[in-house]
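Below: one structure, written as structure tokens.
What you see is the complex with one protein chain gone and the rest in place.
Every chain is named by a letter (A and B) in the order it is written, and numbering of its residues begins at 1.
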Amino acid sequence: MTMKGYKDLPEGGVIPEKGNSVLYKTGEWRSMRPVWHSEGCVHCLMCWVFCPDSSIKVEDGKMVGIDYDHCKGCGICARECPRKEKALQMVKE
Amino acid sequence: MASLKELSAIPEVLAPGHRLCAGCGAPIVVRQITRAAQGPLVVTNATGCLEVSTTVYPYTSWNTPWIHNAFENAAATASGVEAAYQALKRRGKLDKDVKFVVFGGDGGTYDIGFQSLSGAMERNHNLVYVCYDNGAYMNTGIQRSSATPKGADTTTSPVGKLSYGKRENRKDLTLIMAAHNIPYAAQVSPAHWNDLYQKAEKAFAAGGAAFINALAPCPRGWRHDSKDTIAICRLAVDTCFWPLYEVVEGKTRVTYKPREKKPVTEFLKAQGRFRHLFQPGNEAILEEIQKEVDRRWEELLALEEISNRQGETA
Partner (left out) sequence: MASEKKQVAMTGNEAVANAIRQINPDVMAAYPITPQTDIVQFYSTFAANGLVDTQMVTVESEHSAMSATVGASAAGSRAMTATSSQGLALMHEILHIASGFRLPIAMPVVNRAVSAPINIHCDHSDTMAALTTGWIQLYGESAQEAYDNMIQAVKIAEDPRVRLPVMVCYDGFITSHAVENLVLVPDDAVKAFVGEYKSEYGLFDFEKPITFGPLVLPDYFSELKAQQSDAMLAAKEVILEVAEEYEKISGRKYGYFEAYKLDDAERVIVVLSSAAGTTKAVVDELRAAGEKVGLLKPRVLRPFPAEELVKALSGAKVVAVMDRAETFSTQGGQLFAEIRSAFYEASKKPLIKNYIFGLGGRDTTTSDIRKVYEELKKDQERGSVDRKVTHLDVRV
């Protein structure tokens, strides 16, 4: 993001945009990476409901992958996955 | 009862790219609670980890209107926002049905924001106040609050030669809020997402002031592995350290009773902040903690019992 001069900034420190933190890539924090195997997944969405970083991608009620731009590698998804051996595992970055 | 499939179709209120620690419980609570609003939602946030980490200028993680005023006044701020809504609606300048939610940490809720919260609840503003309770002032570096459990090692109740950590019991904020005789008060854990979602729905539909106390583990302050956040929530519930219940129009209902009540040590053992309690010499403290958990659990069951009896005679 370019740094605006003071006259061009919105008044009062308001951010007149929504959800623009997606531009900030917290995926760089990760030391462990969740790896998803679609074959073993039963689409229970446990990983999705517990992810602190809204980083489990779901389409039409089905798990479709991981948002590695933002996933911090906390490991909650893999730990809570009922099919962990088959569907979701943590590996070193 | 909504399925996760259905819930996943509701737009996300909290965008990724926020700077809360990996495995932080607070955003999990936010994601689960906000889904139940089902429509236009305005968020008020007290100063704390959630607020600072989700709005580092010029970035914001919020996909819905959001305001932060100060640390101790989130409930008062939301009172004003809700009052503006009532006024604008009455004057025909707004025709939407809007829901209001407040998120405050335990420091901002149990302690410094206690008065402001009490006022807003008593005035029965149509809003849902959610405390994400991580049991200490985390944003300033893990200082004890009145929500910190007895025995916890924090930076202002440190373990030392003469200290086993925090000496005092936790304040029971959920019951104190219920004692405001508001339409709805509840305690929730994000591990029990379904229970949480149902309670959040009721809170948003209460038509007046609602309070939800949500357990929100902090891997940094509790000293547990980030992957264990949800597992520890489950232990908190299964040990009855953090019972799941609701008080609706004065009637108490325990919404989850563990089949087998686990010893509180299972919850404590999972966290570094209690590690010292398991060293020889601290057995009595562990016993006191267990006793207090038991006493409160029994009290809650008794309250439920009274409510049931009142239901029969009504």
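Here, a contact is a pair of C-beta atoms (placed from the backbone, for glycine too) under 8 Å apart; a residue touches a chain by one contact, two chains touch by 3 or more.
Bear in mind the structure is a predicted one, so any value in this text is a computation, not a measurement.
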Exercise. Of the listed residues B:7, B:26 or B:42, which contacts the missing chain in the full complex?
Worked result: B:42
Problem set entry | Which of B:76, B:101, B:159 or B:254 contacts the chain that the document leaves out | B:76
Exercise. What residue numbers in chain A mark contact with the hidden partner chain?
Worked result: 3-7, 9-18
Seminar exercise, completed: On chain B, the omitted chain is touched by residues 40, 42, 44, 51-52, 55-58, 60, 62-70, 72-73, 75-81, 83-88, 90-91, 94, 96, 98, 115-116, 118-119, 122-123
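In this text, only the chains that are shown with their structure count from here on.
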Seminar exercise, completed: Between the Cα centroids of chain A and chain B the separation in whole angstrom comes to 23
For this session: Note which residues of chain A are touching chain B in the complex, please.
Result: 1, 13, 15, 17-26, 29-30, 43-46, 48-55, 58, 61, 67, 69-70, 72-76, 78-80, 90
Exercise. Any idea which chain B residues touch chain A in the complex?
Worked result: 4-9, 12, 14-28, 31-32, 54-64, 190-191, 193, 219, 225-231
